[in-house]
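Heads up, one of the protein chains got dropped from this complex, but the rest are sitting where they should.
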Amino acid sequence: MEDFLITTAKVLFIFGLNMGVFAPLLTWVERKQSALMQDRIGANRADILGFSMIGLFHPIADAIKMLAKEDFIPEGANKIMHTLSPIICVVPALLTFAVIPFGGEYVIGGKHIKLVIADLDVGLIFIFAISSLATYGTVIAGWSSNNNWSLLGSLRASAQMISYEVAMGFTLVGVFMVYGSLQLTQIGAAQESFFRWGIFLQPLGFFMFLACAIAENKRAPFDVAEGESEIIAGYFLEYSGLKFGMFYMAEFLEIVTISAMVTTLFFGAWHIPFISSALILSMLSFLNETLANIILMLIHISVFWVKVIFFIWFQMTIRWTLPRFRYDQIMKLGWKILLPLSLANILVTGIVILILQ
Amino acid sequence: MELLIFFIFGGVAVLAAFLMIISWNPVAAVLNMILVMFCLAGLFVLLNAHFIAAIQILVYAGAIMVLFMFIIMLLNLRGNEPIWKSRDKNVLLSFLGFLLAVGAFIKLFSTLKASGLNQGTQIGEDFGTTALVGKILFTDYLLPFEIASILLLVAIIGAVMLAKTKID
Partner (left out) sequence: MEMIQTPEINLSAICHILTLCVTGLLILVLDLFINDQKLLPFKIDKKLLPYVALGGVILAGISSMNDFGPAVYAFNNTIAADNFAAFFNVIFCIGTALTIMISINYMEQEDLNHSEYYALLLFATAGMMLMALAASLITVFLGLELMSISLYILAGFNRAKVESTESALKYFLLGAFATGFLLYGMALIYGATGSTNLKEIAAAIKGDTLNSATLLYLGTGLMVIGLGFKVASVPFHMWTPDVYEGAPTAITAFMSVGPKAAGFAAFFRVFLVGLGGITDHWVSLIWVIAALTMTVGNLTALAQTNIKRMLAYSSISHAGYVLVALVAANEIGSTAVLYYMLAYAFMNIGAFTVVIVLGKKGEENLNLEDYSGLASRHPLLGFTMAVFMFSLAGIPPLAGFFGKFYIFSAAIKAGYVGLAVIGLLNSVVAVFYYLRITVLIYIKDPVREFPPLSISPFTLAALVIAVIGTIQLGIFPSWILEIAQSSSLF
């Protein structure tokens, strides 16, 4: 029963944070970020009684707008598939968080608590497996809309996602090799010391993973699948109202997931540079064990999310900095540059591990 | 509990497989097949083979079926018309085939039930983990594992050879 409650609490925490905080807030962040970079003011019109709160009411206005809009299904579209696809997009984005740890292991009231919903042995492979399903959302959306632009968009999307999934998998093989585990909690725990962070052990892996992950999420500069200026909005052209919002939500949730993965794999997960958990605990030794552990846990959780927020900002910046690639350039980058490089990365990692033994 | 989950996964798998076969719409068929893959993965989890389950979803549901969808979209099969034609006047043959299938199934079921396969096998603590699967692949099945890579290479060459518009 206690275990059940703890797990429920973890699920609620992640779910609430993602759906309640990140998903709505990121629409605002995206607007603000773009305004900032384009030297505009932006997102300041929505106000309540004259208070615009630097545009923070926009997410609420957005939500009301989406709920109130007509849910339009085009003629000749497959109704079931049309409704199903936004759901297929959102669910994988949320599910992947099940194996991402947002903190270490703590002893609270004599109980060992791991801050991860499901500590699977197959960890990362689970993430790949689930996120590979997200492709169906886009593919079915484009197919079921009965619109040529949508179909073009989903063709582009599926080809791109399949291509980059391969490279993304390979970029992380180096990480498995270095830490000797697929379990994200173990990978996180192994980065206790600053110089064991993934970014130092797998620098190439980090950059390639980030590129692949952004391409998987189909955000600029890899957003040919939407390509407003070419194919209007691609696969979700024929969507309106809440379903349209769900596609956006899926995209933002995926940004959070990517940031969380980058943090866990390459940036020391919940660890603070040069300050080990033991050090914090010894500083807190005047408190009893449970209380000290709770404080440590809170520190770690906030450190983790601060890192995540940094990478969210980083992705936003990339989004508004780089122009869209041409389609053949994307394919060339995926198959001819990233894939061979990631294989070379595996080879070099293997050789180095062999030498160091 | 475990039995209940087994029947849910197993039942859905059989149902989805059936729907896959009878559906006219190619996309619906593919989606049902994905569902079958999912249920299979679920059954693998019940058998403690977590790694295989994850790979099942990753490879089959996540990669191969996406290619199916891709092809369907490329050919732009809208599902308005049947993608294959059923032959005429084969009622008797299909009936006989159905009888044969049912008979074979009943026979199979009864012999399997009588063969006493229902006692469980003892498995180790780390059964089905990534580490153990990897270990077996690189010790007991080292040669087959390496041969598989040549096999895949040949398949890649074949795809390129047969599909490329101009070979130079």
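Going in written order, the chains are labelled A and B, and every chain counts its residues from 1.
We adopt the following convention: a contact is a pair of C-beta atoms (placed from the backbone, for glycine too) under 8 Å apart; a residue touches a chain by one contact, two chains touch by 3 or more.
Keep in mind it's a predicted model, so treat the numbers as computed, not measured.
*Asks:* Could you tell me which displayed chains border the chain that was left out of the figure?
*Replies:* Over the full assembly, the chain not pictured touches B.
*Asks:* Among B:Gly11, B:Gly97 or B:Pro144, which residue is in touch with the absent chain?
*Replies:* B:Pro144
*Asks:* Could you tell which one of B:Gly11, B:Gly103 or B:Gly158 touches the chain left off the display?
*Replies:* B:Gly158
*Asks:* Check each of A:Gly76, A:Gly180 or A:Pro203 against the chain that is not shown and name the one that touches it.
*Replies:* The single option touching the absent chain is A:Gly180.
*Asks:* Spell out the interface residues on chain B facing the chain that's missing from view.
*Replies:* Listed in rising order, the touching residues are 108, 111-112, 114-117, 131, 134-135, 138-144, 147-148, 150-151, 153-155, 157-158, 161-162, 167-168.
We adopt the following convention: only the chains that are shown with their structure count from here on.
*Asks:* From the mean C-alpha coordinate of chain A to that of chain B, what's the distance rounded to whole Å?
*Replies:* Taking the average C-alpha coordinate of chain A and of chain B, the gap between them is 30 Å.
*Asks:* Name, in rising order, each residue of chain B that touches chain A in their complex.
*Replies:* Of all residues in chain B, those touching chain A are 25, 27, 31, 34, 50-51, 53-55, 57-58, 61-63, 66-67, 69-70, 72-74, 76, 78-79, 129-131.
*Asks:* Considering the complex alone, what residue numbers of chain A touch chain B?
*Replies:* By the definition above, chain A touches chain B via 78, 81, 120-122, 125-126, 128-130, 132-133, 135-136, 139-140, 142-144, 146, 151, 154-155, 158-159, 161-162, 165, 182.
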